[in-house]
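Excluded from the complex is one protein chain; the other protein chains are retained at their positions.
Moving on to chain A:
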Amino acid sequence: MFQISAYGDTGLRIQFGEHISKETNQQIRSFCMLLEKEKIPGVIEWIPTYTAVTIVYDPCTVLYKALIIQMEKLQNRLSAMELPPAEIMHIPVCYGGEKGPDLATVANLHNLDESQVVSTHSSAEYLIYMMGFIPGFAYLGGMSEEIATPRLESPRSAIPAGSVGIAGEQTGIYPLESPGGWQIIGRTPIKLYDPNSLSPILLRAGNYIRFIPISEEEYEVIKQEVDEGTYIPYVEAFEE
């Protein structure tokens, strides 16, 4: 599928599929790599999502019809694109306690021990389908349905940055303090979003993450390294 439509007078939306799938995600990733490589005049930036890429462009440099032709040319090169291997980043998480106040709720709902919830949550590899919502937030796929839990009935007014939560069949990490209704099961000391860093956003769509359970003490040690700027997240190659 490669369906182009106008999106306002500065946007072009290209749809690659109808549903969330790894295949669609890979096509989108390849297409974004081509955009990055070709630096097409007038293309300002692009926003990849579950099933589409939206391109933001300057009509003074390239008009709608001309950009469509350029995009169709890129499409012809898609099949020949080789994606670099995806990476898995390890995200240390201190589960439960005051950092994960809803861990017990999730466990009770499914008649599990808290430790079973932790092992289920931390044994999967999660594909980063897209980034969005707030700076550095990753939309992840791959959580076990066994721990799927509805959102809180009444959202909290402030959830600390780094909080790891479950909302329905999704799991995610809050990059900055914000209000929210997710079931919070733990917290990571690492920063997903650091506006003053040269690379302000830690995660990239198309890569994977794995949650690594850590203790309160380990949390404090890593947090200090993060604050001092000496912490380097552990990354390994992803094998299908």
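In this section, a residue touches a chain if its C-beta (ideal position, glycine included) is under 8 Å from a C-beta of that chain, and two chains touch if they have at least 3 such contacts; residues count from 1.
One rule holds for everything that comes next: contacts and distances are computed from a predicted model.
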Absent chain [UniProt protein name; select from "Antagonist of KipI", "Sarcosine oxidase subunit delta", "Extracellular solute-binding protein" or "Amino acid ABC transporter permease"]: "Antagonist of KipI"
Touching residue (missing chain; options A:Ser30, A:Thr49, A:Thr171 or A:Thr188): A:Thr49
Among A:Thr10, A:Gln26, A:Gln75 or A:Gln116, the residue in touch with the chain that has been omitted: A:Thr10
Positions on chain A where the hidden chain makes contact: 5-11, 13, 20, 32, 44-52, 54, 56, 59-60, 63-65, 130-137, 139, 175-176, 178, 193, 195-196, 200-201, 205
